[in-house]
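To start, the structure itself, in structure tokens.
Excluded from the complex is one protein chain; the other protein chains are retained at their positions.
For clarity, chains are labelled A, B and C in written order, and residue numbers in each chain start from 1.
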Amino acid sequence: MAVVETTRVAMTLYDHLPVLQVLVPLVSAPLIVLIGSRRLTWSIAFTASAVSFVIAILLLMQVIDGSIISYQIGGWAPPLGIEYRVDAANAFVLLLVSGISTLVLPYARESIKSEIPARHHTLFYAAFMLCLTGLLGVTITGDAFNVFVFLEISSLSTYVLIAMGSYRDKRALTAAYDYLIMGTIGATFFVIGLGMLYMATGTLNMADLADRIADQGANRTVRAAFAFIVVGMGLKIAIYPLHLWLPRAYTFAPSAVTVFLAATATKVAIYVLLRFTFSVFQPKFMFEVNTLEFIILPFAILAMFAASFIAIFQTDFKRMLAYSSIAQIGYMLLGISLLTETGLTATVVYLFNHGITKATLFMGVGILVLRSGGSFYNRIQGMGKTMPWTSAAIVIGGLSLIGVPGTAGFISKWTLVEATIEKGWWPVSILIVLSSLLAVIYVWRVFEVLYLKAPLAGTNYKEAPLTMLIPMWILALSCIYFGLATDVTLTAARAAAQGLLAGSAGMF
Amino acid sequence: MGFELTQEYILGHMNYWLFSVLMMTGLYIVVAKGNLVKKIVGLNIFQTSVFMLYISTGKITGGTAPIFPLDMEVDPNVIYSNPLPHVLILTAIVVGISTTALGLALIVRIQEEFNTIEEDEILEIERAIVLAENAIHGDSMGGRA
Amino acid sequence: MLILTAIAVVRMHSLFAVAMLSGVFSLLSALLFVTLDAVDVAFTEAAVGAGISTVLVLGTLALTSRFEKPTKRSPIIPLFVVFVTGAALIYGTLDMPNFGSPDAPAQTHVGPDYLERSVEEIDIPNVVTAILASYRGYDTLGETAVVFTAGIGVLLLISGFSRRRRRDDDDDEESEET
Partner (left out) sequence: MRHHLILRVITKILVGAIMLFAFYVQFHGDFSPGGGFQAGVIMAVAFILYGIVFSLDSVKRVFPPWLVHKLVALGVLLYAATGVLSMFLGYSFLDYDAFVPSHPSSGQHYGILAVELGVGITVTAVMVAIYYAFAGRPPRLSDEEW
């Protein structure tokens, strides 16, 4: 032992980046409660979120070339201790999550003021930071059980955040309760899956799990574990038949919360699914190929059509976007079920681009709600004239949602079509294009309501405050930027896909 | 990958099957019952049964609790059961009670706003709200879906 | 016993009885944990399941209602869900190692490492505490954060606007600002 002491090199701040990524928001939440001053609350939250965004950038720069950072928490080498493991795939998701939260916080200031009583603000921001902590922790960890712990931090805070919508509509409470029940069943399924994996392999470290599963092949326990983990995560992702909680949760949550959840929570769940499917259970086992091709694929396509179809008939902008999210999740799952590198790349690009697109749109809805008090079409009609900046950003977001060339949404859909063609699945490519036409219809309805209808008599809405407009326009412009500068996202996504497919090979 | 239904096999797996039955009873309560409090109780039973499954993984026949003698003179002949599942389940129990507390707090709020904790009655009330909204804002495929 | 209790919970309509039975269920499972050598878990399950969560359920009942109304929905879909899940579970158990078998993967890979190494590295008798607080200490930090989340969640949901105001410092600030 003594020898180790003399030779060990003290770790620098730079070495601690992986753990600081999660630790900064984690510590900020109790600090907010401890200080308890309403003036400082927002600044603490914003600083913590911005710092973790900067860390995410630094991490992504380190791993973009395909290298892996492993951080041993407590100094215990895995599989004994818990390991943080950053590769291109999760660094990319970390960047998305911390970036969105840094943009949502300034936006939330005004929006929350109008939607939640002032005495709850301190605790609200604490819950928000915990949600961020949970999502980052799930993404960065290399330990399967640690995923569950941080998943629950994010879930519990999400239930509370959604329930905070009850000051506008009491249905937020039942929405939160439904999500609590579904989410807990999902998490418990996930735990059952982990338990079976542990029985079959005796370890919890993801890389170690992958090695051991690869060595011994899949037996029935491993297969059942795969099924439980997919269904458990499926509940969180809102895969089509398991999506029932999502529209209500998104519709009734406070606007800022909806923005954050829509852009990050489901994306993180998809990342976990990707990580488990490709890195832990390698897709070479027939059972998984079958599951993905014959179960996930039909449901993905069903989601693309059914949810889009329902979205067309909505009269509430927010609820329409929620259904559109379910449809978009279908596209991402489609990319997964292709089981090719291009398919995975498409999913990762989709994850990112849909994140920023939906964030733009939900921010727009939030502003409309702030000014008009509701998001029903006949409530917001004609607001394109009174609130030109907000509406213009909504238009950009809408175009990106459809996948018009020149926007981020186009890149993701194009990559997906490319992937299906590469695999030779022509009918699927056609289905993608067809379902995009449905998106044209539901997005067009919004444009029509905003621009072609006369404003409600006796209303004269002011343009939104700058603290809300600026984050929204940053996102709207990045929708265009990532639509033109395609190689940025595609390079990162390809590195991520390769990282996921490489799994644990050669790491032990 | 075949397995034989020997007596040893059945006895060695009986515990798993019993826990599975318990889990499914809990899950059934959550999915089928309309009372919000009862759903939470069902969730607890479901989770506790999962914990049993975990803990039984760690048991070694003839083993004892993983606590060394106070003087740390570990007798190499004593078999200790695997402590790792215990640790995981301690964490999971804490997560479970946190979820329960939050769920019950939500129920209290629901009771105050809707004046009932029966899912059927809540559905009824929400349907009425949606109908009222549709009357003002035009038909939508709203409701609880 | 456990199964009988669980089934009784399904059948009962008196929520008070349900709460008590769920406490009984927890106590029984704590006993089971003791026989499975998990004394720490048994201790916690008894304190949490039979103690805190029963108190919480009773507290909720006092604020809501005591009886469950029978639901009109058909039990076919729930039964189907439960049946499919149960089948998946049983399928998964088929290849599990025999109960108590010392050469199962779980007993041969990471588990014994903790037992061997903690004597030297941590040097405390209770290995469960050693793993909980040190080897997997980060999980426990996460667990504490979960408890913290639940705490502020409950405060956000049901604290502050009943008849009694309890966030004194908070209310002062509010009057400052408004």
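Rule of thumb we're sticking to: contacts are C-beta pairs under 8 Å (C-beta built on N, C-alpha and C of every residue); 3 or more make two chains touch, one makes a residue touch a chain.
Note that the structure is a prediction, hence the values are computed from the model and not measured.
> Can you list the shown chains that the hidden chain touches?
A, B, C
> From the list C:Thr5, C:Ser26, C:Thr85 or C:Ser134, which touches the chain that is not on show?
Checking the options C:Thr5, C:Ser26, C:Thr85 or C:Ser134, the one contacting the hidden chain is C:Ser134.
> Name, in rising order, the residues on chain B that touch the hidden chain in the full complex.
Within chain B, the residues touching the omitted chain are 65, 67, 70, 90, 94, 101, 104-105, 108, 111.
> For chain A, which residues lie in contact with the unshown chain of the complex?
Considering the whole complex, chain A reaches the absent chain at 1-2, 5, 10-11, 16, 19, 23, 26-27, 29-34, 36, 71-75.
> Spell out the interface residues on chain C facing the chain that's missing from view.
These residues touch the chain not displayed: 16, 39-40, 42-44, 47-48, 51-52, 55-56, 59-66, 120-126, 128-130, 132-134, 137-138, 140-141, 143-145, 147-148, 150-152, 154-155, 157-159, 162-164, 166-169.
The rule is short, and it goes like this: only the chains that are shown with their structure count from here on.
> Once you find the CA centre of chain A and the CA centre of chain B, what distance in Å lies between them?
The answer is 26 Å.
> Chain A to chain C: how many Å between their CA centres?
About 28 Å separates the centre of chain A from that of chain C.
> Would you mind listing the residues of chain B that make contact with two or more other chains?
Those would be 1, 23, 27, 57, 84-85, 88, 91, 95, 98-99, 102, 106-107, 109.
> Tell me, which residues of chain A touch at least two other chains?
If we look for residues of chain A contacting two or more partner chains, we find 145, 149, 152, 156, 159-160, 163, 192, 198-199, 204, 219-220.
> Inside the complex, what are the residues of chain A that reach chain B?
145, 148-149, 152, 156, 159-160, 163, 166, 170-171, 173-174, 176-177, 180-181, 184-185, 187-188, 191-192, 195, 198-199, 204, 219-220, 244, 247-248, 310, 313-316, 319, 376-379
> Along chain A, where are the residues that touch chain C in the complex?
Against chain C, chain A makes touches at 26, 29-30, 33, 36-38, 73-74, 76, 79-82, 117-120, 122-124, 126-127, 130, 133, 137, 143, 145-146, 149-150, 152-153, 156-157, 159-160, 163-164, 192, 196, 198-204, 212, 219-221, 223-225, 227-228.
> For chain B, which residues are in contact with chain A within the complex?
1, 23, 27, 30, 36, 39, 43, 46-47, 50, 53-54, 57, 84-85, 88, 91-92, 95, 98-99, 102-103, 106-107, 109-110, 113-114, 122, 126, 129, 133-134, 136-142, 144-145
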